[in-house]
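A protein chain is absent from this complex, but the other protein chains hold their places.
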Amino acid sequence: MGDLRINISGLEFKNPVTTASGTFGNGEEFDDFFDLNLLGGMFVKGMTLEPREGNDYPRMAETASGMLNAVGLQNKGVDHFIDNIYPRIKHLDTHIIPNINGSTVEDYIEVAEKLNEIDSIPALELNISCPNVKAGGMLFGTSCPSAIAVTKAVREVYNKMLIVKLSPNVTDITEIAKGVEGAGADSVSLINTLLGIAVDAEKRKSVLSTVTGGLSGPAIKPVALRMVWQVYNAVKIPIFGIGGIMNATDAIEFMLAGASAIQVGTANFIDPQVSVKIINGIEDYLERHHFNSANELIGAMEG
Amino acid sequence: MGDLRINISGLEFKNPVTTASGTFGNGEEFDDFFDLNLLGGMFVKGMTLEPREGNDYPRMAETASGMLNAVGLQNKGVDHFIDNIYPRIKHLDTHIIPNINGSTVEDYIEVAEKLNEIDSIPALELNISCPNVKAGGMLFGTSCPSAIAVTKAVREVYNKMLIVKLSPNVTDITEIAKGVEGAGADSVSLINTLLGIAVDAEKRKSVLSTVTGGLSGPAIKPVALRMVWQVYNAVKIPIFGIGGIMNATDAIEFMLAGASAIQVGTANFIDPQVSVKIINGIEDYLERHHFNSANELIGAMEG
Amino acid sequence: MAKIIKDHEVIEVRFPVSDSYIISLRSPVEIPAVLPGNFAEIQIENSSDVFLRRPFSILDVDYENRIISFLIKIIGKGTKKLGEIRRGDKVSLIYPLGNSFSLPEPGKRVLIVGGGSGIAPFVQLGRILKVNSNDVTFLIGGKSKKDILLTALFSEFGEVLSTTEDGSMGEKGFVTDHSVFKSENLPFDRIYSCGPDAMMKAVGRISKQNEIDCEVSLENMMACGFGACLCCITETVEGNKRVCKEGPVFNINYLKWEI
Partner (left out) sequence: MAKIIKDHEVIEVRFPVSDSYIISLRSPVEIPAVLPGNFAEIQIENSSDVFLRRPFSILDVDYENRIISFLIKIIGKGTKKLGEIRRGDKVSLIYPLGNSFSLPEPGKRVLIVGGGSGIAPFVQLGRILKVNSNDVTFLIGGKSKKDILLTALFSEFGEVLSTTEDGSMGEKGFVTDHSVFKSENLPFDRIYSCGPDAMMKAVGRISKQNEIDCEVSLENMMACGFGACLCCITETVEGNKRVCKEGPVFNINYLKWEI
């Protein structure tokens, strides 16, 4: 039986399958459907310093093989997470990784400082790529200097594993990846959603209250794979691959393109048990192709 | 009955429905399926100064609600077009618009000069966004200074309608759109394909010979609509909307988001008669919603 | 509440009228307890343009034979496709989801106002209210006679009134035009409503004016249906709440409705 363990910057994941921020709640909603301890890790919903109500309804539009969302980081703030949510889920035997966001560098720093205090949280995902908030968010992730600045600032106050989540809405993602690597990121995760809109032709209105939203799902997989492959060839730090992963084959494609682990996003909405199926599917693949370890898949794609 | 005519920078199109370059051959392949004279216009396959063989096989991969192509501008050169192809199609009562490409600014200039000589060709589409060629191509379209430079250069030698086709693989498409507007473009067309890859998990190989290819089809529609809407709000020149248009509703969405006319691409492969259906569908829509003219749709989307 | 996600076998698709159908499916396992107001997320496969599951109220459950049914109105791609499914096909269902209607004290008088496919949750609600010894009046509205469905079923649980816009059945007009609302003191202790937004708001307004407790079941665009995505929110006095999790049933006083 193939070894599914993956070591990412010194942190061991029991398998390469984790769930993407914003698509898995705090995990609790999935408790009904499978044993969360099976997961490699769990990226919880994006949090900010202060509570946020998020954007107005409608926040969702279905598109061809995908969906747009404009949730806009609705959350009760980092303190609520630490005091109320985390105690309820910390017993889980899987890595729980907060996803943090801010409007200013100071916001990011403060959230990171608070989370740094919590011993059993092994890592942080710095979201500099959310397309659904007015201030900050994606702006940090689409300019190289600001991506570097926020990464550096958080690096100074956070001394565990720092994962920076990159925006795909850029001309050259390798430039940003190299920038945050230089600024001290231990890993990058990509991609966040592509900026898109949906139009209601009958009503002659945009479907989302915010007009633009973030595109996710299988529609974006080719773009996500391309960016993972580009970044894999540009940086040395390990990559979490994200974007349209619906099954084990998709997950393996991301690993072959250079991801050390993957995050399952939108697929959770359609099949809340999909992550377990992906874990099992990777195991089957290793066996079928006579690999000893999932590590052998990373970047193993021939050009 | 609603008036379908659209005037774009002084050129009248009998309706807003045209076919996208590279997806309609030279029109001849579609002669079997419908009367080409019904089209608003026809953008012919991208041409270069010298003949090109294009990329190696495989050049195509199917993706969720889309496809990747890596054709790479296979064509017999502008002279062959002028001497052999154009004479065969010039009798058509629709605008035939060449799509031109080059590795250097000089290439673009030379092709444009040759086409400028042909009175009955009313416009040129300057492709600065092809992701499938090694030199030139998309590189012109992802940097603002080079997009401006090539537009300016062609503008000097070409005195009919100049349409610049923009790449979506950029951080800020409005910047490029404004740049080429300033450089003398009469219109912009967008989007070209998104850069993507496909991986064959069983063979652990990239599917395309070139690894990366261009993503088209309904998968990219939300991104394309977003860019059309952004560009509509940033420039004054009219827009050809392109990206995943499969039916009249899609076409109308693009017009509501700001396009003056649209180009049908990948959909031609699945239904070679789709353009006629779209023309009829727009007509129905105008009637059903009591519009007098298709012009009233342009940019009519409420936020 | 125990939830299941299982492929169910299609037993029957029946069209009482041309634009609505009742689909019955058999569960491979015991059906967990379903409360009135709960819904299911149905996956409509093999449709190139239906990516997400679709939420539908649970019409009825036959626990013994493990059969669950839905009343579905064709309004778009997914509902059309699902209606073309055939006996023996498999459909994946997640349920029971969402909260449920709260029950009044035994003996209280209840008005149930439904429109369109919004009547689906009221079969189970009506049955329970009858067991709970409530005096139930159903008021069903529609465009015309063919839109007034399930009246035979409802009449097992209480009186059934109706309105149609064209007057082809019951009183002519909207539900809120019905004479039942004309009396000074509305003879109800509780009102439940489900249907188009405008209808629920109008019913809510009347309830408020008459100080009658009113619960509505909201429709909404949902991506997951089980609380994971935060796409389906509605504004409440306590901020944005998930319609799929804290709802779909809300007391109108809890909602930030301008009525």
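As written, the chains take the letters A, B and C, and residue 1 is the first residue of each chain.
Note that a residue touches a chain if its C-beta (ideal position, glycine included) is under 8 Å from a C-beta of that chain, and two chains touch if they have at least 3 such contacts.
No experiment lies behind these values; they were computed from the predicted model shown.
> One chain is left out of this view; which of B:Asn37, B:Thr104, B:Gln273 or B:Ser293 touches it in the full complex?
Counting the whole complex, the residue in contact with the absent chain is B:Gln273.
> Residues of subunit B in contact with the chain that isn't shown?
22-25, 29-30, 32-33, 45, 53-54, 57-67, 69, 71, 74, 217, 266, 268-273
Going forward, only the chains that are shown with their structure count from here on.
> Measuring between Cα centroids, what's the chain most distant from subunit B?
Computed centres place C farthest from subunit B.
> My parser should flag the chain pair with the most contacts; which pair should that be?
Most contacting pair of chains: A-B.
> Taking each chain's centre as its mean C-alpha position, how far apart are subunit B and subunit C in Å?
The separation of the two C-alpha centroids amounts to 47 Å.
> Any idea how many Å lie between the Cα centroids of subunit A and subunit B?
Subunit A and subunit B have C-alpha centres separated by 34 Å.
> Centroid of subunit A to centroid of subunit C, CA atoms only: how many Å?
Between these chains, centre-to-centre, one finds 36 Å.
> Name the residues of subunit B that each touch 2 or more other chains.
In subunit B, residues 65, 218 touch at least two other chains, as defined above.
> Where in subunit C do residues touch at least two different other chains?
Residues 48-49 of subunit C touch two or more partner chains.
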